[in-house]
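One structure below.
Omission of a single protein chain aside, the complex is shown with its protein chains in their original locations.
In order of appearance the chains are A, B and C, and numbering begins at 1 in each one.
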């Protein structure tokens, strides 16, 4: 299934895709761990420490995915033409802004 | 089960605890949604948008839990004595630093 | 001159105040350095590296000032009464949220 964009985009190779899925599953596991901590009334500061760890893992996943996108789609668009290049750069810049502000 | 700290700490009332658990379950669901997007090769920028949404939800959870902790444990420590107050403030300051840097 | 709040608040001792001023002067100097880099068309990535350094210095200044505030005004309010304590905690929580989101 394509992204919400109807254009073709470079499909990540299977190894990278497996790595992405493994990382997301691990963060999902951290969320379940947080629920156990809250259920068992674990001290707030310890819960906050685990939340920061999950947030960092999400952040690092985003940074890697963003680099992959720039190395693939943005470079490809740059070679296609100026309009495509500027549109892709604009789109990546918005994603970076969301990442910085989240 | 107590936190890693052997002292008593104000137990969150059930409504708040249920709310924490509901929010964490929702973020866990967002992580499963992200795995589906990656499995289906959804466009990276759309995946990054969802990651930012999950990060913001985690951040907002942390801020609420931190406020609860300050209103409970830090205020309680302040009324117990100077040493307890300063130790609790130091501990909260470290948690805030981790939150800011994650 | 009091802050925009008409109540008394613990005045920082002179050493801490001098340290705050020294740190802000240093960050101000970093801003002037950045202007020199831009005037001399220094490579963007090097400018960005210096901007991150200035941002980190501002962040660390905020975290220290916040801890000082919690150890002073929040603890003092906690000993004054519940309403004062909750108002101070709410105010600090908003400041932490701004810090996290900036």
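The definition used in the following text is that a residue touches a chain if its C-beta (ideal position, glycine included) is under 8 Å from a C-beta of that chain, and two chains touch if they have at least 3 such contacts.
In this text, all values refer to a predicted model and were calculated from it rather than measured experimentally.
Asks: Which shown chains does the hidden chain touch?
Replies: A, C
Asks: Go through chain C and note every residue touching the omitted chain.
Replies: With respect to the unshown chain, the touching residues of chain C are 1-5, 9, 11-12, 17, 20-21, 24-25, 27-28, 31-32, 34-35, 38-49, 51-56, 58-59, 61-62, 65-66, 68-69, 73, 91-92, 95, 98-99, 102.
Asks: Contacts of chain A with the missing chain: which residues?
Replies: Touching the chain left out of view, chain A contributes residues 59, 62-63, 66-67, 70-71, 74-75, 78-79, 85-86, 89-90, 92-93, 96-97, 99-101.
Basically, only the chains that are shown with their structure count from here on.
Asks: Any idea how many Å lie between the Cα centroids of chain A and chain C?
Replies: 30
Asks: How big is the gap, in whole Å, between where the Cα atoms of chain A centre and where those of chain B centre?
Replies: 20
Asks: Send over the residues of chain A in touch with two or more other chains.
Replies: Residues 101.
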